[in-house]
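Missing here: one protein chain of the complex. Every other protein chain is in place.
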Amino acid sequence: MKLLKNTWYAAAWSRDVGTGFSTRELLGEPILLYRKHDGAPVAMIDRCPHRFAPLSMGKRIGDGVECGYHGLQFDCSGACSSNPHGDGRIPAGARVRSFPCEDRHGLVWIWAGETSRADANLIPDFSHLVSPALKTVGDQMTQKAHYELVVDNLMDLSHVNYLHAPYQQVDAFLSAKHDVVQHDGALESRRTVPATRAPQSFRPFLDDPDAPVDYWLNIRWQAPGCCVLETGVVAAGQPREQGLVRIGSHVVTPIGPASTQYLYASSRNYRLDDPEADDETARWQQMGFHEQDKPMIEGVQTRMGERDLLSMRPILLATDAAAIRARRLLAAMIDAEAREDEAASVATV
Amino acid sequence: MKLLKNTWYAAAWSRDVGTGFSTRELLGEPILLYRKHDGAPVAMIDRCPHRFAPLSMGKRIGDGVECGYHGLQFDCSGACSSNPHGDGRIPAGARVRSFPCEDRHGLVWIWAGETSRADANLIPDFSHLVSPALKTVGDQMTQKAHYELVVDNLMDLSHVNYLHAPYQQVDAFLSAKHDVVQHDGALESRRTVPATRAPQSFRPFLDDPDAPVDYWLNIRWQAPGCCVLETGVVAAGQPREQGLVRIGSHVVTPIGPASTQYLYASSRNYRLDDPEADDETARWQQMGFHEQDKPMIEGVQTRMGERDLLSMRPILLATDAAAIRARRLLAAMIDAEAREDEAASVATV
Partner (left out) sequence: MKLLKNTWYAAAWSRDVGTGFSTRELLGEPILLYRKHDGAPVAMIDRCPHRFAPLSMGKRIGDGVECGYHGLQFDCSGACSSNPHGDGRIPAGARVRSFPCEDRHGLVWIWAGETSRADANLIPDFSHLVSPALKTVGDQMTQKAHYELVVDNLMDLSHVNYLHAPYQQVDAFLSAKHDVVQHDGALESRRTVPATRAPQSFRPFLDDPDAPVDYWLNIRWQAPGCCVLETGVVAAGQPREQGLVRIGSHVVTPIGPASTQYLYASSRNYRLDDPEADDETARWQQMGFHEQDKPMIEGVQTRMGERDLLSMRPILLATDAAAIRARRLLAAMIDAEAREDEAASVATV
């Protein structure tokens, strides 16, 4: 499984990382997560370099970890800080790989590449998740599928009219104006449906559910697996600022070749203090993501087996433009990294 | 898993294929089965060529299928009939592989090879299954074993005296006259036990259960996995036409390398309207096939692991003649097909 390395991956919702140990399989590795006493998150490989015991079976000593098998201690950078055996000397190489780790916008991010290149400014913008002008409802799941299949699902929103009918269906959607725009390695797919019937998911929150609305969906992908979906409705012909808007956050992190951690949330600019609207969102996420998307995406994975999507030569439709471009961009980024690594290893010879 | 291609495989009992979708893994592929409005069965790969979604998660549109993910439609031949996206043009190659499919003698058959060579006259004769002169009771199971192990079990009936004792045991059976006859690629193994005690399974239906009978078992195999077993008893010295006869149908279709669909039935020429005789048959099938054959055949598979039987150099006994010949005939047919494919590909260069 070739992954993009020099990038930030979402490891968890911030609220799910506490002072106690938790372990998640991410990026093909078992990753130990916890918070230091000052609240800063820590991520390291959950495996002692001595006898490969899971560090999560040990205990916290200060801001570090004591292995539960033979008592080696590591500080939160992963360096061995105490060896209780023999003369107590710390062996060379006694180090656990740790990851640069940041808590931002309600998510804990880990940098999978070279530590020296970790730059918190490169963390994708999910500030809407913590904006006081919005109300956010979200959760997570594991998809038993390759993470690019989950991204494909998001980047081709034409599936909404089939898989999510009738709740999200908009009849004019398939013939709507559709642009795919690329900038700075990110990709945006924009659809606008003017003067249409509002989709069911917005109707309860409109003064006149039957009045025509301008409806838009913009989804923005940033490598490798961060998608932000803006959907909105506004009275036909009025400026979007006056409309009802939902910002969907869809953050996928590979677990393994056919397993993906999927964090999702919806942030709305209306009925901020309305528990009924929260429940409505949670019900939709349960139905749409868990009961409709998940079986379909996992069904696709089952039908693909261990094969790669493009090697199976899928038929390409107009609506595939964004998803296929995202795949190609990502593949090019991974290739570029591999070439860079190769050049670096030649340079050091 | 190399399979014979230009042949008919039983996909299901006819009664189990309806107008709704069902999917079975057969021949290493997920196969979607349903009936058209005129009742004709349809079989196609359960995988959309666009994004590889299971078509069975979509819905029927007329006699065709609409994919539940992005709405492509396919007719019952597998050709794409509608693309709701962009300009609606049907992409070249938008086609699902479908199988020539026939409903015959209570079984739905699919042709696994070239469509142009599918000939319904080649479907093995199972007309006894629907004969009004016989009463048939049957069902199905999955055997977690290679399909040739299930055929081996049938083609070496000497196991009856051990695995199925005491119900089917006949003391003189092992020393009975035994012929193996080959004709037209089919193989027949015939055993006759003259003037013996009737086996337990016939005794309740004989006027004098203790009178000596001539007892016979003929099993006929046709590649790759169709077996017809005729067993009968008649008063010693009388013509077989006057006897009690059961025609066993044993139809196996490979699912994968160690998994087999096994359809079985028993058709008798006596007590046609006797529910008690039906129950007796069903009880025997449960005991003999599910509780005795299945654990043994699956035990053999477990002991073989991923190895091939002949590569393990089994000891060969006199009773193995029919099973080993069937294996060799089948291997030769598969090899001949491979050579034919190769010649064809050379010819087209």
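When the chains are written out, they are named A and B in that same order, and each has its own residue count from 1.
As a working rule, a contact is a pair of C-beta atoms (placed from the backbone, for glycine too) under 8 Å apart; a residue touches a chain by one contact, two chains touch by 3 or more.
Keep in mind the model is a prediction, meaning the values are calculated, not measured.
**Student:** Among B:Lys5, B:Arg24 or B:His159, which one touches the chain that has been omitted from the display?
**Tutor:** Result: among the candidates, B:His159 touches the missing chain.
**Student:** If I consider the whole complex, including the chain that's not displayed, which of B:Leu174, B:Ala235 or B:Ala282 touches that chain?
**Tutor:** Selected residue, touching the omitted chain: B:Leu174.
**Student:** If I consider the whole complex, including the chain that's not displayed, which of B:Thr19, B:Gln238 or B:Thr302 touches that chain?
**Tutor:** With B:Thr19, B:Gln238 or B:Thr302 as choices, the missing chain is touched by B:Thr302.
**Student:** One chain is left out of this view; which of A:Gly18, A:Pro84, A:Gly185 or A:Gly237 touches it in the full complex?
**Tutor:** Result: among the candidates, A:Pro84 touches the missing chain.
**Student:** Hey, which subunit A residues sit against the chain that's not shown?
**Tutor:** That gives, for subunit A, the contact residues 30, 46-47, 49-54, 57-58, 66-72, 83-87, 91, 93-94.
**Student:** Counting contacts across the full complex, list the positions on subunit B that touch the omitted chain.
**Tutor:** Looking at subunit B, the ones touching the missing chain are residues 152, 156, 158-159, 161-163, 174, 295-296, 299-300, 302-304, 309, 312, 314-319.
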